[in-house]
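For reference, the structure I am asking about is given below.
Every protein chain of the complex appears in place save one, which is left out.
By written order: A, B and C. Residues from 1 in each chain.
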Amino acid sequence: MENPQVLADSSQGLSVFMPILILMVLGVVIFWGAVLVAGLIRPSKPSKLKQTAYECGELPVGQAWSHFNIRFYVTGLIFIIFDVESALMFPAASVFKKLNSIGLGGLALIEILLFVMILVAGIAYCWSKGDLDWVKSLSSKEK
Amino acid sequence: MLVVAIEKERTFEKVAIVSFLTILFILSALLMLVSCLALLLTKNIMHACTFLLAALLGVAGLYLTLHADTLAVTQVLVYVGGVVILMLFAVVLTGGQDQESITKEKFPHLAPLFGSKSTFLKAFLVSMIFFVAAASLLRLGEKEIVHVVAVNYAPTIQSLGQLLMTDYLFAFELVSVLLLGALIGAALIARPMKK
Amino acid sequence: MTDNMPQFFQELFHLETSDCLTFLFYFIGAFILVNIASVIGGLATYAERKISADMQLRIGPNRVGPYGLLQFLADGAKMLMKENIMPLMADRFLFNIAPMLCLVGIFATLAVLPISGNLTLAHLDVGVFYVVAISSLVGLGIFLGGYASNSKWSLLGGMRGASQIISYEIPVVISILSIVLLSGGTSFKTIVHHQGGLPHEWFVLHNPFTFIAFIVYFIGSLAEANRAPFDLPEAESELVSGYHTEYTGMKFAFFALAEYVEVFVLCGVGATLFLGGFNVPFGLDTFLSKTPFPLLAEVVQLGAFFTKTFALYYLVIVIRWTLPRLRVDQLMSLCWKYLTPIALFNLIGTAIWMVYFHDQSIVEIIKAAGSHAGGGH
Partner (left out) sequence: MVSLSSFLFLSFVLFLTGLMLVLGRKSIIFVLIGLELILNAAALNFVAYSRFVTEKLDGHLFALFIIVIAAAEAAVALALAIRFYQLKETTHLDELSELKH
């Protein structure tokens, strides 16, 4: 079944990813199927008033895409640095037990310790500079 | 066995067996190509981020066809779950998509490369044709090397981790210093300005 | 031991293995799994309303079907009939894509959910890593949903929801890392293989660090599914149900379904990582697999997996009606100032424990010490 060229099968046969593809296609098909079927059944009388954004009854004021505070970005920034760290840690962690069993555990521990501690230093810096707290009222900072 | 002849190689008679590998390759390549084209044509920046997401998922699918499952999952985790969300935040924080993002006016004094969208499409098509012609020319000489994957080519997460922790240890630690620098730098830049 | 589900059935019914037969088995398995997950999502809404009713001394839904069991079907039908209103200035393309992204993200994690030894659809080598990666699509779907509906409330709700989900993903991933550290592999099969059937053999009681990791994982997964004390993005009182304010009809139904199925998937992964997944105590499943009906072993393993998952799900529902909602800054500071440092030091603690005690759990150490002391006289 496998591509004849790949004789010695490496990690796993590629057919193990088949259900993932099937489920993703199933998700898309179910979503669009239900939306289209519902489109046929239900009434559709669009009216100007019905299509205004919901603002607890009043008429919406101003453009939605207004200016936002930057703390959303700082959270995302710290997230992506730790996301990348965990992406690198997964291969390292999955091999730690084997290294430990052949006696290299101490060395592997020091490697992981070094890797994590450097990033803990990063989050300590952000904590001390007040990047982690959500409501940054500058006035309270000066007092 | 679903036997379908996809293409007859000129150099030798080979009936391609439709295996899951080819289906996965075609689907992810198609997804990537369509989203790349859409990226070129769209003006709305939020649509651009969504098409970037689709292109990156396509590349993750291509990694799967290359038996690199760890890389495909890292790509999805880091890019799809991190970089694209960060870009969406950045787009909202830089005033949505009211700016004009395509060079409308022509740059007579500059090379046509900086021309309007249409010149880009023409350039894109010309380079496609050139590449396909070159590839088919070269392919004549290239005999299909029957390719056997060596047994030790097992790109599992364990073998990758072992290589990472032994041979590439210095790079592993250096990357954490780089991430520290990126974190502190970006936090410093993105701190709210004290007016 | 067959390595994937189609081979298991092909040997069971003595069929010759062929390519399209594998595809057929995978397709039927995937279709059944999707339906089971949707029904579980629906029943979860029913269970939630019934349990909250009991806790508030009132009777939950009991009109539709016996004891109100078909209530979620009635809700589904109602959603089908609702008119699909799209706000005027909304971004039509993104407005439709957002719920689809959420749904595809959740259904893709179902492929790897370790229901039982042979019935799980895909035994990926990178199982846990894959679940963490694909479930980050949900945060994206929520943000796009909030952005596309062109109203200040839903945009604010979408941004808050996305930033909450992505920031709580870090403690969850780091606590999962300490389990991967302990079991030496990211595939669900090795993780479950390293745990036994009885509670003392589970990872949650393996050492104090994994116990803390379970608590951090549970809190993080509550926040990641916008549940219980962390449901600020869709808080009815403040943001008028946040990012899916402008959604009506089936798109809103799919957002809600994705949320409930995500809680089920997170509870399932939590049960597998910390509570021994489909391991059956006293080796009942190995005994049954030797009898002429190997399917019985699968049924027993299914039972073990679903009881553990529904126990966690019950805990999630009870927590929702006991704890008040957190403010945004409390929510974020809890994540970054408490959960992430705890999870990081937990990871180091697990590594030190493994090096010092050579991967032994507390019970094994006590036994070893006991036998050593006993035999040493």
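Couple of notes before you dig in:
The working rule: contacts are C-beta pairs under 8 Å (C-beta built on N, C-alpha and C of every residue); 3 or more make two chains touch, one makes a residue touch a chain.
Just so it is clear, the structure is predicted and the values come from calculations on it, not from any experiment.
Considering the whole complex, the hidden chain is in touch with A, B. The set of chain A residues touching the chain not shown comprises 3, 70, 73, 77, 80-81, 83-84, 87-88, 91.
Considering the complete assembly, chain B touches the hidden chain via residues 6-7, 9, 14, 16, 21-22, 25, 29, 32-33, 36-37, 39-40, 45, 48-49, 52, 55-56, 59, 62-63, 65-68, 70-71, 74-75, 78-79, 82-83, 86-87, 89-91, 93-95, 99-103, 113-114, 117, 120, 123-124, 127-128, 131, 135, 138-139, 142, 144, 147, 149-150, 152-153, 155, 159-160, 163-164, 168, 171, 175, 178-179, 182-183, 185-187, 189-190, 193.
Here is the rule we use: only the chains that are shown with their structure count from here on.
Innermost chain of the displayed assembly, by C-alpha centre distance to the whole-protein C-alpha centre, is A. Among all pairs of chains, A-C has the largest number of C-beta pairs in contact. Relative to chain C, the most remote chain by averaged C-alpha coordinates is B. Each chain gets one centre point, the mean of its Cα atoms, and the points for chain B and chain C are 30 Å apart. Between chain A and chain B the centroid-to-centroid distance comes to 19 Å (mean Cα coordinates, whole Å). Look at where the CA atoms of chain A average out and do the same for chain C: the two points lie 15 Å apart.
For chain B, the set of residues that touch two or more other chains comprises 1, 19-20, 69-70, 74, 77, 81-82, 85, 89, 92, 156-158.
Looking at chain A, residues 1, 11-12, 15, 17-18, 65, 68, 72, 76, 78-79, 83, 86, 90, 93-95, 98, 108, 119 sit in touch with two or more other chains. Partner chain A is touched in their complex by these residues of chain C: 4, 18-19, 22-23, 26-27, 29-31, 33-34, 79-89, 96, 99-100, 103-104, 106-108, 110-112, 121-126, 129, 149-155, 159, 163, 166-167, 169-170, 173-174, 177-178, 180-186, 240, 245-246, 249-251, 253-254, 328-329, 331-333, 336-337, 340-341, 344, 347-348, 351-352, 354-355, 358-359.
Contact residues of chain B toward chain A in the complex are 1, 17, 19-24, 27, 64-65, 67, 69-70, 74, 77-78, 81-83, 85-86, 89-90, 92-93, 95-98, 146-151, 153-158, 160-162, 164-165, 169, 172-173, 175-177, 179-180, 182-184, 186-187, 190-192, 194. Residues of chain C that touch chain B in their complex: 18-20, 23, 91, 93-94, 97, 124-126, 129-130, 132-134, 136-137, 139-140, 143-144, 147-148, 155, 159, 162-163, 166, 169, 185-186.
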